[in-house]
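For reference, the structure is listed below as structure tokens.
Omission of a single protein chain aside, the complex is shown with its protein chains in their original locations.
Now for chain A:
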């Protein structure tokens, strides 16, 4: 479902151009649960941003679900992100003034889903992550682990084909990290493709495949026996 070929990303902001991704090719099938690993600065986030259609690249091609998404306009990109991709961020990125329910409804607002259906689907997604009873609270009234569960509910509510998470457990303690990984495993078991960045090997153990980045190239790429939670 994800097919990238010879993707190169060069940052030209500083003095010397910096090759963050050097002719990366990668293929991820439907139903996979992939961990992207590697040392700091190796290009993991850069890769994720390109996979998530948040950033552009200098050369190469990207096919998502068989469709060439290499050269989308801003608004085409927005539509693909809205329909096909669910994002989970390291620092949750919830809207502080909105209730949890409204936060989860937001992607559906952008998809023009009618109010009633939005509400039903948001409640269902929140129940799915075990937060069906906190819908009227605001983000500052819940814990970090709960915030990340809200973010996951928001990411899955438009039933995207792939979940993308850049260090989703980076701000969480080890116990809540396991809670989040369990939810990812459950969603993956139900058929959702998951790609996540992590630099913690113990977290990567819960995935089915590891892609190792170093200096902008893929150093290693191997399937593994998933540790089930």
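FYI, a residue touches a chain if its C-beta (ideal position, glycine included) is under 8 Å from a C-beta of that chain, and two chains touch if they have at least 3 such contacts; residues count from 1.
Criterion: contacts and distances are computed from a predicted model.
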Considering only the chain that is not displayed, what protein name does its UniProt record carry among "Putative ABC transport system permease protein", "Cytochrome b561", "Dihydroorotate dehydrogenase B (NAD(+)), electron transfer subunit" or "NADH-quinone oxidoreductase subunit E"?
"Putative ABC transport system permease protein"
Residue among A:23, A:79, A:199 or A:214 that touches the chain left out of view
A:79
May I ask which residue of A:3, A:22, A:55 or A:179 touches the chain that does not appear here?
A:55
On chain A, what residues meet the omitted chain?
49, 52, 54-55, 74-75, 78-79, 81-83, 87, 89, 93, 95, 97-98, 106-107, 109-112, 154, 158
